[in-house]
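Notes follow once the structure below has been shown.
Shown here: the complex without one of its protein chains, the others still in place.
Moving on, here comes subunit A:
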Amino acid sequence: MGSSKKHRGEKEAAAGAGAGAAGSSGPGTAEQAPRHREHKKHKHRSGGGGSGSGGGGAGERRKRSRERGAERGSSRRGGETEARNGSAHGRERSQVEPVERRVKREKRDDGYEAATSSKASSGDASSLSIEETNKLRAKLGLKPLEVTAVKKEAAGTKEEPVLADVINPMALRQREELREKLAAAKEKRLLNQKLGKIKTLGDDDPWLDDTAAWIEKSRRLQKEKDLAEKRAKLLEEMDQEFGVSSLVEEEFGQRQKDQYSARDLQGLTVEHTIDSFREGETMILTLKDKGVLQEEEDVLVNVNLLDKERAEKNVELRKKKPDYRPYAEDESVDDMFKPRSILAKYDEELEGERPHSFRLDRGGTADGARERELEEIRANLRQQAQSLTMAGPRLASEYLTPQEMVTFKKTKRRVRKIRKKEKEVVVRADDLLPLGNKTSEGDFGSRLRGRGRRRVPEAEEEREAPSQLPQSDDTRVENMDISDDEEGGAQGPGSPETLEEDQVEAELQKQLEKGRRLRQLQQLRDSGEKVIEIVKKLETRRSREEDEDPERKGAIVFNATSEFCRTLGEIPTYGLAGNREDQEELMDFERDEERSANGGSESDGEENIGWSAVNLDEEKQQQHFSASSTTILDEEPIVNRGLAAALLLCQNKGLLETTVQKVARVKAPNKSLPSAVYCIEDKMAIDDKYSRREEYRGFTQDFKEKDGYKPDVKIEYVDETGRKLTPKEAFRQLSHRFHGKGSGKMKTERRMKKLDEEALLKKMSSSDTPLGTVALLQEKQKAQKTPYIVLSGSGKSMNANTITK
């Protein structure tokens, strides 16, 4: 303020000379400076009076306007108008108004000056009027604008854009200071009033220095005390007399009590939620600490509760809950009452904590009626609310629950027929015949009897089935089943209550099975027919065998043992014992025919009997054997030829006693290899006289024709792909071969990689970049038919400015 005072002083001095019009205040300017300070302080006290104050006010105003004027450069005008106005009105008005008017005038002044100076706005700005705008908005589907005229207060003209009010920092600061001073003064006054009653230490009591006065005072005090005691005694006696002492005491006591009771707590705030007070609990509330100079009302708190709340808050903070909840609609029904605002998490920081509190009402009580109501409403809403979360997915149980079981109908168990015991495989034809008739109409005691359905088609099938004669057990079973079904179908209305669905299902199954079985039966039938044939054949052959056997005694009989014996050779004791039975014959059907073919060779054998004169013993055997040997198909050597032939014949026929010698097979010797490829060079053989002769010991000479012959020796090593190897690689290859093992995994991988790279290198073109840029360029050129190529620019290098400007 000091600087401004100086400033003021200067300006006043300067302007004082010029402000001729403000005559009344002219002479006062010099004096006003010191007076001014007081005025400022006490101007709220001196209410509305005094020319001095009025003049002071005007001067102030003038000073202010002068200051502003000095800055703006239009001092005279402003100052004069202000002064005139001030002098005209200042006397009557109170001091408060000029302040307001000052502010207003400043504003208007600013606006005006801004308008006149016309700073930043340039050019025209086209704009639609409100009606047009509203029409446009209606077209676009927006609600029309609400027209408020207040917004246009500070605008100069409509055409020009509105700038912010020019802030005068000096004026602002001065205004602030003024306000502070006023506030301070007011407070001081109030304090003085409050404290004025209290005697300070500085006050002098008259009797302190003067002992006589002190003595007087003390005596007086004593007297008063005595008097007071006497009076009290008197009164008590009086009370006792009247017998109202107790009453009086009561009254007094109560009055004391009444002096401060719950009633007096009315209106106090308690800074906890009502919920924190539980029923039946007594909690001691104390006054909350507050600053000495604060004038807010008292607040009651409980210390323990405060601590608890603080601890809870700290715990919450430590939990680090996320601030940002993007899908805030998921919040519960409880929060419906709170209006959501943007960046609500900063409200505490910006606006300060707002703890829950409630007020004590009349009688110093509080009831949580309102809160309880709110709770009830919330509870109601929660009940009504439907959670949007669906039941989470559960594991499907593998087994049916009892509830689901109810939906299923009970299937009736079908009693399976016990299979008849299987008879022997050998089936007599006689057995098979009557079987077919049996199975048709037999009642097997099935429960499914009496259904009465599908009797007709089943009857057909039933007729088919028994017509198959050769039936194995299986087929019989099948037939039984089929007849079962038919039986089941033949069930009358005996049990119509049986479950229909089950029947349908079972019938379907039956039909399918029937089809399957029919197919099987077909097969069986074919095989069955074969079996029939076989059986028939068996029978006939059996009968035949018995006839044939006596005929064919002399015929040749083959059997395993006889063949074996033949290979063995002649058994010397054969036939001597006479134990030999007739050879049994198990018919091999195919050989029957052969036998008939071979029947004719019997006669030949008998011719040769003549030669068996050599051994009489053998003759008998001979007869047997000759019969057998006639069947041997190899050519008989003609006896006329010579002895050899005859011997051969005899030998062949086994007439001669020859023992078959088993010739042991000679093993090839291990020592000598049957190799024709090599020859063992016997070096000692060189010493032969004759072999030496063939040796050349001579002078060898190069051929003269090949004089200038220099062989171009190029030893090339190749790897598996055919590449020529460098000496290093070749040596590596050799050593691998020599040692019998190659490189390890890493080495081979590296080698492969190197080879690949070399291959790639070879593939690259020498005249172009790896991506083939040159080729692309050329293609583009051909396409565009220009010798150049235009490169389009990137977006990043272009700025907004470069585009628009």
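As a working rule, a residue touches a chain if its C-beta (ideal position, glycine included) is under 8 Å from a C-beta of that chain, and two chains touch if they have at least 3 such contacts; residues count from 1.
The working rule: contacts and distances are computed from a predicted model.
Per the UniProt record, the absent chain's protein name among "Kv channel-interacting protein 4", "18S rRNA (guanine-N(7))-methyltransferase", "Ubiquitin-like protein 5" or "Isocitrate dehydrogenase [NAD] subunit alpha, mitochondrial" is "Ubiquitin-like protein 5". For the chain left out of this panel, the touching residue among A:S127, A:Q222, A:T365 or A:Q509 is A:S127. Within the set A:R137, A:K290, A:H356 or A:K536, the residue that contacts the chain not displayed is A:R137.
Residue A:I342 is the one among A:I167, A:I198 or A:I342 that touches the chain not shown.
What subunit A contributes to its contact with the hidden chain is residues 123-128, 130, 133, 136-137, 140, 142-143, 145-148, 151, 161-164, 342, 776, 780, 789, 791-795, 798, 800, 803-805.
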